[in-house]
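Complex shown without one protein chain; remaining protein chains in place.
Naming follows writing order (A, B and C), and every chain is counted from residue 1.
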Amino acid sequence: MYSEKVMDHFTNPRNVGVIENPSGVGEEGNPSCGDIMKMYLKVENDIIIDAKFQTFGCGAAIASSSMATEMIKGKTLEEAWTLSNKAVAEALDGLPPNKMHCSVLAEETIHKAINDFLVKSGREPWGDGECSSCGHDCDTCEL
Amino acid sequence: MYSEKVMDHFTNPRNVGVIENPSGVGEEGNPSCGDIMKMYLKVENDIIIDAKFQTFGCGAAIASSSMATEMIKGKTLEEAWTLSNKAVAEALDGLPPNKMHCSVLAEETIHKAINDFLVKSGREPWGDGECSSCGHDCDTCEL
Amino acid sequence: MDKKIIYMDHAATTYTAKEVVEAMIPYFSDEFGNPSSVYSIGQSNKKVLDLARKQAASAINAQPDEIFFTNGGTESDNWALKGAAFANERKGKHIITTSIEHHAVLHSCEWLASRGFEITYLPVDKFGMVSPESVEKAIRQDTILISVMYANNEVGTIQPIAEIGKIARKHGICFHTDAVQAVGHVPIDVVSENIDLLSLSGHKLYGPKGIGALYIRKGTRIQSFMHGGAQERKRRAGTENVPGIVGLGAAIERAVTHLPEEMDRLTDLRNELTRELLKIPATHLNGHPTKRLPNNTNIIFEYIEGESVLLLLNMKGICASTGSACNSASLEPSHVLTAMGIPHEIAHGSIRLTIGERTTAEDVKIVTAALKETVEKLRAMSPLTPK
Partner (left out) sequence: MDKKIIYMDHAATTYTAKEVVEAMIPYFSDEFGNPSSVYSIGQSNKKVLDLARKQAASAINAQPDEIFFTNGGTESDNWALKGAAFANERKGKHIITTSIEHHAVLHSCEWLASRGFEITYLPVDKFGMVSPESVEKAIRQDTILISVMYANNEVGTIQPIAEIGKIARKHGICFHTDAVQAVGHVPIDVVSENIDLLSLSGHKLYGPKGIGALYIRKGTRIQSFMHGGAQERKRRAGTENVPGIVGLGAAIERAVTHLPEEMDRLTDLRNELTRELLKIPATHLNGHPTKRLPNNTNIIFEYIEGESVLLLLNMKGICASTGSACNSASLEPSHVLTAMGIPHEIAHGSIRLTIGERTTAEDVKIVTAALKETVEKLRAMSPLTPK
């Protein structure tokens, strides 16, 4: 069902937890499956120097949170913003079709956290892009 | 499927053949299954002193012919007339429900042969009774 | 498999018992004749089917000729619902069922609704119990069928079937019960409980997968579902799965023989398991506390999500499920828990443990410890866990 990478990030998730006095926090839920993701960012000079998460969700959601926080650490805000769910899923060696939306949840939570930082620091939030397509065949996807 | 008695009378049928110059002949067919039975009687003093048959039909039809001819030999015409299909089937240790009509065929062929004799000897034919019921549960019978 | 597996998902499927497989083996390659044939090797298989029919009948106090073999619980349910609906549509088009049925019943009902039937889905109380009064109230002039499951596959609640059967009989309405989880696990009597149609399945009682039966009380109006050859006295077409039917018969006989002792043994083990798990904070038992299948416990762990629990348990060699196996690909919370009034986010944290004939007290201890650890680990990660 899940790749070894997913299982690794699920059983030994990186960056679990809370950042005290974070620069930005994002929380996002998926209304269909009920899962909830929360991310905390520490930003300096528009670079994400630390990221942590808390997730209520399935194995794919936890692994996506873990991988996504790993991938944005050390990145600029712009770079982090353009991290797609597809890239997260690929870094995990793939997700089952009906679990692609778990990586979407990670992407959206990052966007929320970045915008929270922007607003808090008196800047305009960035436009929330369209729902990023998952790249799977919509016919077989059970999303 | 068939009792040992049926198989015995089927594989070693008694009274197969033709009687030259018979006192009476009866032929009856079952329109639903296409089977045909023919019986030849030799009658003296209203007693059946010999009976033979030819049958185009299934194992049950052949066994019923064999058993029925055995059962009427030496009987009076009245006794032979009252031989029911049920009695033939019982003498064969039973027939499957969907094969009860094969014994009915034997009963009816005997009636035809007796009436043929009666008419030939200038007497009135006997009334053909109602279709004799087979004694099985009509719900499960596939007749 | 290199480490010991503790299997606690018997409601999803059971292994086929060794002696059941052994009973089946001769019918694959040696006694393989088609039971509809005239020659001996086919005819002898007919006898074997009759024996299996007797074995199945005696488990529910039916007559052998009221048992019709199908390929499983799903087919039995589809046949019962669609067959009874179409056979009685002149009388009316109203069907009563419940909101906690298996999808084999629910989706058959939805399909019938798409073809002009009207379905009433009865609610359940917080224990997942249907009230006989609600059944009686729902009956209309044009009601032709009542379908209420014997025992629920997710939360294990046993329904008041005898009471409902009485009501159905009083009103002259055909009564079907999906007893897939109940046959071989609790005693059933189709006569005294006034059941007209009953579904059962082999792979829930240590029989093979892909075989089941529908009990049809003599005189019940029902159309065929599987059309074709004249098998099963012209009511269910298709070359008989002889090894499967032999296995089903053997498995049912086996289950019935041990039933009373096994019920007691499982109830004790299950109670121990439940008691231990409820010691974990913020946990609740789903389903009725006592009127439930002896092998079923279903627990909610607040603040965490079920699939991640299962994955961690699996890594410890423990097999469990969140509810019904056939919808584990679905993201929706269980329709059964939802019908019982359990909120979405909490319903997502429920785990079903169904024990079986090999389960030991030792297993219960290991699973309890493993679940404690797992729940703690996941709660530590969850944004919902209170500080």
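Everything below uses one rule, namely that a contact is a pair of C-beta atoms (placed from the backbone, for glycine too) under 8 Å apart; a residue touches a chain by one contact, two chains touch by 3 or more.
The model shown is predicted, which means the values in this text are computed figures rather than measured ones.
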{"item": "Option touching the unshown chain, where C:159, C:194 or C:241 are the choices", "value": "C:241"}
{"item": "Where the missing chain touches chain B, by residue", "value": "2, 7, 10-11, 13, 16, 27, 32-38, 54-59, 61-62, 98, 142"}
{"item": "Absent-chain interface as seen on chain C, which is shown", "value": "1, 5, 7, 9, 12-18, 21, 25, 28-30, 32-34, 36-42, 71-75, 77-78, 102-105, 107-108, 110-111, 201, 203, 208-211, 223-231, 237-244, 307, 310-311, 313-314, 318-322, 324-330"}
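Operating definition for what follows: only the chains that are shown with their structure count from here on.
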{"item": "Chain B-chain C separation of Cα centroids, rounded to whole Å", "value": "54"}
{"item": "Length of the line joining the C-alpha centres of chain A and chain C, rounded to whole Å", "value": "40"}
{"item": "Centroid spacing, where centroids are CA-atom means, of chain A and chain B in whole angstrom", "value": "88"}
{"item": "Residue list for chain C, restricted to those that touch at least two other chains", "value": "none"}
{"item": "Interface hub residues of chain B, defined as touching at least two other chains", "value": "none"}
